[in-house]
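Structure, as structure tokens:
Every protein chain but one is kept in place in this view of the complex.
We call the chains A and B, going by the order they appear; numbering starts again at 1 in every chain.
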Amino acid sequence: MRKVGKQSIIFDKVYLKSASTIVGPLEMQGPLAKYYDANYDNLYCEKQNWEQAEMQLFSDVLDIALVKANLAVDEIDMIFAGDLNNQLSIANYSLRNYPIPYVGIYGACSTSSLSLINGACVLDGGLGKYILCATSSHNATSERQFRYPTEYGGQKPDSITFTVTGAGAGILTRNICDVRLTKATMGIVVDSGTTDSLDMGRSMAPAAIHTLKTHLEDFQEDINSFDLILTGDLSTYGAKAFKELAREFKIDLGNNYHDCGMLVYDLENQPVFAGGSGCACAAVVMYGYVVKQMLAGRLNKVLVIATGALLNPIMVAQKETIPGIAHAIVLERVK
Amino acid sequence: MDFVDYLMAFLVGGLICLIGQILLDYFRLLPVHLVVLFVMIGSLLEAFKVYDWLIKVGRAGALVPISSFGHSLTHAALVESEKVGYLGILTGVFDLTAGGIASAILFAFIIALVFKPKG
Partner (left out) sequence: MNIFAKLTKNNYGDKMEKQIYEKVLNNTKVKRPVLKNSLQAFLIGGIIALLGQALLDFFQNVLELEEKMATSMMSISLVFLSSLLTGIGIFDRIGQFAGAGSIIPITGFSNSMTSAALESKSEGIVLGIMTNMFKLAGAVIVAGIVSAFFSATLIYLFSR
């Protein structure tokens, strides 16, 4: 592998051996239901509290990924994982049962692609045979941490995004498989100058456009070579801002641009406001929908720009702005 | 059971909430900002004897909103200060609102013990 341009990396031999997804009830009622591997029909996931529920999702998705790859836990050389909770506690506590060398990483809702980028670098660097990348999010744990108690009667505006309850994992290997991770562009922190934590989709749009722009410049890439360009969780209003920013920067998105937050839910019929968000948003769409479509031969080259809002409730109360970041990866079908 | 009482309660109570909603949406306030503002306004209006008039006009419509909380605190403080002097402001401030606060604590505790959040 080598560094390309300002922020990008091209990988030599990084393939996705298996990918797994698990979701909660609302996601299962969404349009991508048939692409997920497993689901729970209630938010507690048969556990006693929200944090335990998210841990259940996290460990389930690891188990499914291992089973699909026909690997045992001790064959995994390293795991890159993270979630939205303070101190990455869901990943930390879940991995008590998985004795794998662990790197916890925080990318907010961009953790899915950030973990893949790190895993790919380590793999191409010769530090292992199988690298596991995983992330999770849960609507109640993130509401509780970032906003209000779940039973609070405050009115949520239309611009708010709805944290996806679910988890996604991928196992990377140097052996040839059907789906290949070819390139990546690491994001820089982009401060959009917005202060409204109830409108996070739009605050990540500048980070997303910056990463897209840099990706196209670094690789001198033709944007039409992609079958699908996905942003992580800009949702309705962030996607609008993203398209407008693309126009300003003379980037022609074509008809192949979608946002994971708008794909994961049925925006007309589900009470999800502007759309989905959370680490699991990009993760379940990427590991579920994109990978399965590639395996079926319906997608060849996909750019996934997972976006994260790096906010902290205390700093927002201190009238700080909300910085964003976006990490992009390119998945290609091996012909 | 005066019909006018009920009509005025509906109108005054609704109007206070409508003003609150406009502040929420137009000035992009958070709920906590809104209630703090209304409590302070209630306290101020009581100081200028306006809130008593509002209660006469709106009955429950002026007693139910959180502004009446500010009014009750100020009213009780004033009444006690007239009886025992300045420090009565501190010793008497909770006299009228004690029931509301004590019951809120008690019921919040019991409900939290019995129920589970649903998400």
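The definition used in the following text is that contacts are C-beta pairs under 8 Å (C-beta built on N, C-alpha and C of every residue); 3 or more make two chains touch, one makes a residue touch a chain.
The shown structure was predicted, so the numbers you read here are calculated from the model rather than taken from an experiment.
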Full-complex contact with the absent chain, from A:T111, A:S137, A:T165 or A:T194: A:T194
Per the touch definition above, residue among A:E46, A:E151 or A:E320 touching the missing chain: A:E151
Since one chain has been left out of the picture, which residues of chain A touch it in the full complex? 48-51, 144, 148-159, 188, 190, 192-194, 199, 202-203, 205-206, 210, 237, 240-241, 244-245, 248-249
Give me the chain B residues in contact with the hidden chain, please. 1, 5-6, 9-18, 20-26, 31-32, 34-36, 38-40, 43-44, 46-47, 58-61, 63-70, 73-74, 76-78, 81, 86, 89-90, 93, 96-101, 103-105, 107-118
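Rule of thumb we're sticking to: only the chains that are shown with their structure count from here on.
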Roughly how far is chain A from chain B, centre to centre by C-alpha average, rounded to an integer in Å? 45
Could you list, by residue number, the parts of chain A that touch chain B in their complex? 43, 50, 139-140, 143, 149-151, 154-155, 196
Please output the residues of chain B touching chain A within their complex, sorted ascending. 24, 28, 31, 117-119
